[in-house]
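In this view, the complex is presented without one of its protein chains, the others remaining in place.
On to chain A.
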Amino acid sequence: MIKFFLMVNKQGQTRLSRYYEHVEIKKRTMLEAEVIKNCLSRSKDQCSFIEYKDFKLVYRQYAALFVVVGIDHTENEMAVYELIHNFVEVLDKYFSRVSELDIMFNLDRVHIILDEMVLNGCIVETNRNRILAPLLVLDKVAES
């Protein structure tokens, strides 16, 4: 199961956080700070999986932005690692060359995309077109 899904920049500012189990806000900030500290301290030749407390972190870095996913032992690390990339590619497709700013200014849409892909900690959809479908409906409604 996926425990949480985070996007944090190199300065340690959280740009997206989605928890699939309730965590108090104070603990969230602590956790996010620790997680990003962990990721930043690693070099390129280290592996993308970190054992952290009793779960694992799978992370990928895109420019100054880290995507970090917390998973339990039932999840396949490599599959989650590619899930991150799939997510980023969907964002890229929607925002045409996504940047950190897109994510900040369109937090609601990023949430919609993530919710289409991961629900209740499980991967629910991986097909890019179908992930974007509800959002395109939304945009159409908004335009009219």
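Remarks
Please note the rule applied: a residue touches a chain if its C-beta (ideal position, glycine included) is under 8 Å from a C-beta of that chain, and two chains touch if they have at least 3 such contacts; residues count from 1.
Assume contacts and distances are computed from a predicted model.
Per its UniProt record, the hidden chain corresponds to "AP-2 complex subunit alpha" from the list "Proteasome subunit beta", "Pyruvate dehydrogenase phosphatase regulatory subunit, mitochondrial", "AP-2 complex subunit alpha" or "Origin recognition complex subunit 3". Residues of chain A in touch with the missing chain: 1, 3, 13-18, 20-32, 34, 42-43, 45-51, 53-55, 72-74, 76-79, 81-83, 85-86, 93-96, 101-102, 104-109, 111-112, 115, 119-120, 122-130, 133-134, 137-139, 141-143.
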